[in-house]
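The complex appears here minus one protein chain, its other protein chains still in place.
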Amino acid sequence: MKKARTMKLSLPIEEYMNPGHLACQGCGATLAMRYVLKALGQKTVLCIPACCWSVIDGPFPYSCLDVPIFHCAFETAAASASGVKAGLEMVGDKETTVVAWAGDGGTFDIGIQALSGAAERNDNIIYVCYDNEAYMNTGIQRSSATPYGAWTTTTPVKHFKDQPKKDIVAIMAAHRIPYLATASVAYPEDLFRKMKKAKEIKGTRFFHIFAPCPTGWRSRPEDTIKLARLAVQTCYFPLFEVEWGEKYTINIKPKEKKPVVDYLRLQGRFSHLTEKEIELIQAGIDRQWHRLLRLASEREKLSVGGE
Amino acid sequence: MKKVIMGNHALSYGAMLARVQVISAYPITPQTQVVELLSEMCASKALEAQFIKVESEHSAMAALIGASLAGARTFTATSAHGLTLMHELLHWAAGGRLPIVMGNINRALAPGWNIWADQNDSLSQRDTGWMQFYCANNQEVLDSVIQAYKVAERLYIPAMIILDAFSLSHTYEVVDIPEQSQVDAYLPPFKPAFRLTPDEPHAFGGLTSPDYYFELRYKLQKAMENVPEIIEETGREYEKKFGRYLGAVEAYQVDDADLILVTSGTAGSTAKVAVDKLRKRGLKVGNLRIRLFRPFPFEIVRHYLRRAKKVAVVDRNISYGHHGIFYQETKSALYGFSSVPIFGFIAGLGGRDITPETFEEIIDYTFSHETPEAEIIWIGVKK
Partner (left out) sequence: MKNKKRKAEKIIFNSEKDMPITPMSLGSMAFNLTGSWRNIRPLIDLNNCLQCGICWKFCPDAAIVIENEFPVIDYDYCKGCGLCAEECPAKCITMEEEVK
């Protein structure tokens, strides 16, 4: 063995997520939790509605996390978090960060009303949606976060999902909340930095974290990070922040945008797609990416003019 | 301090005097004055509470569950469709053993739209694990809120304070509003045995297998079974401090009664008027108004009813395909203890008036029949 030099880790060594949890091999949602807690620390409360994480955490009387959790009703992550925040403040704890931690089904679909309500009130919570693009906990059914072309058990290959993924970030930006960010498990340092930043902001903060699911995507467990990275490199899932619904900042701009086919071909859920359908997906990504570039450059122009 | 206030405001004053810390609510007719006054109280700092103005009743209850788990005393009020929208979360509150107190204004459910008195909204929640108190006057509404916190926080069971739409919610009556210091002496601050805090991190409500779920529900039922005793104890303590006894039932002229009416809500007050009138005619009639519906006070109900010659239960509700719901419960309480004939009447659905004359008709029918002619005897249906 080599002589030891001091290791320089890019994230704090402290773990708030213990091993022994019930996630599948190569689970992206688990990595998302691990990183988020490294950024937020022990003074955190999580409200977790029905989602993979309500199983991953472990059954009664156990938990795999060192922070308190309220396993709440499916559609109530945001409202529960608002209540927990108010309750904690009224019993003298103004410091603890309250986080709603929901999957894409709990956010894009059944929980969107409560989320919109909390965001409109600008309640002082962080809402994290870890997005694995379908109802994975119930066995891979389509959600409104499932992308065009994907197979799920309710969008079989012969009738794959032919609507685009709902643009949750645009919806949340339209609420003009103080801070929202996309993040990816393949870029934990970026996620960590933005979560640290969000922790210091008051009001509703929203995170959309891309979390590959080998079980539901029919991908290899060891490809989880590769897939999440490719999603950023192809601009399928760009990393950016939006402040007050207007100030767009792109965090990672790929020098050369990779073709989306590189990303799709690693996943069984897209294996049925024809070249034509892949072209459609590519065109959609190009459109969205240009829109984002425009929003971000408008912001740059604005700040040059204004400051 | 005596004040003329509406029933809805009696709920607000009750919540204020209980020093609730988190309120979350959504407006619905005929509940709105409850939350309007509470908003004023929060704004003027007469009440040090956070009021989360949510986008639905579902979120109102969700927020309170979170706040209660965090250790705060919580309150909301709703009615009819608001309550039924909350239904799922009523199970969460009771299963989580969170002593939330809620006012519900009994209102009919659509279709067609109907904002008037009817008990089907709250009675549809009877199996959720909440205590239910049906009130007959504004003083009782205010007193019940305070007592409910005392019982709820002792046994970790949520409580619903129920009042009839308009005939109580919007009726002005003189109410003695107790001094804050007296209420403080009766109701100490909420200090739960478990709560959501990073100082002692627990995960609440995780996946619970058949190995343990059964026992958790057993414990909830066992706690429920203690309620009547604790009601008696806290009700007597309330009487000592405030001069008003709060029991599971209100028995009126029952001791020598041949016929005992079983009623609830404001109909229970109206029944007393009919009892007085018919007693003048020499008929031995009494009234047992059920205040505590959940848990059902079996022993107390048996105690009063087993001596009667006849019992007439009046329901402003119906379990479709079965009977009036208080009728079912009364029969179940007496089963095996008494063979007294029990008559089941349904009256006043959707806000149809229940008057002293309604009771006279019910009493006449009961006296003139050995046993009921039908499973349900309908009063006032246009046939």
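Should a chain be cited, it is by its letter among A and B, assigned in written order, with residues numbered from 1 in that chain.
Convention: contacts are C-beta pairs under 8 Å (C-beta built on N, C-alpha and C of every residue); 3 or more make two chains touch, one makes a residue touch a chain.
Model, not experiment: these values are computed from the prediction.
Chemist: What shown chains come into contact with the chain that's not displayed?
Modeler: Visible chains that the missing one touches: A, B.
Chemist: Tell me which of A:P188, A:G216 or A:P238 is the one touching the absent chain.
Modeler: Residue touching the chain left out of view: A:P188.
Chemist: In the full complex, which of A:E15, A:E246 or A:E298 touches the chain missing from this view?
Modeler: Missing-chain contact among the listed residues: A:E15.
Chemist: In the whole complex, what residues of subunit A lie against the chain that is missing from view?
Modeler: 1-2, 4-11, 13, 15, 17-23, 25-28, 30-31, 34, 57-58, 60-64, 66, 69, 188, 214, 220-226
Chemist: When the complex is taken as a whole, what residues of subunit B touch the one chain not shown?
Modeler: Residue positions of subunit B that touch the missing chain: 95-97, 156, 194, 202-206, 208, 212, 215-216, 218-220, 223.
The rule is short, and it goes like this: only the chains that are shown with their structure count from here on.
Chemist: Could you state the distance in Å from the CA-based centre of subunit A to that of subunit B?
Modeler: Their C-alpha centroids are separated by 44 Å.
Chemist: Subunit B touches which residues of subunit A in the complex?
Modeler: Within the complex, subunit A contacts subunit B at residues 42-45, 47, 54-55, 57-63, 65-73, 75-76, 78-91, 93, 96, 113-114, 116-117, 120-121, 123.
Chemist: Any idea which subunit B residues touch subunit A in the complex?
Modeler: Interface residues on subunit B, with respect to subunit A: 21-22, 24, 49-50, 52-56, 58-60, 62-72, 74, 88-89, 92, 195-198, 200-209, 212.
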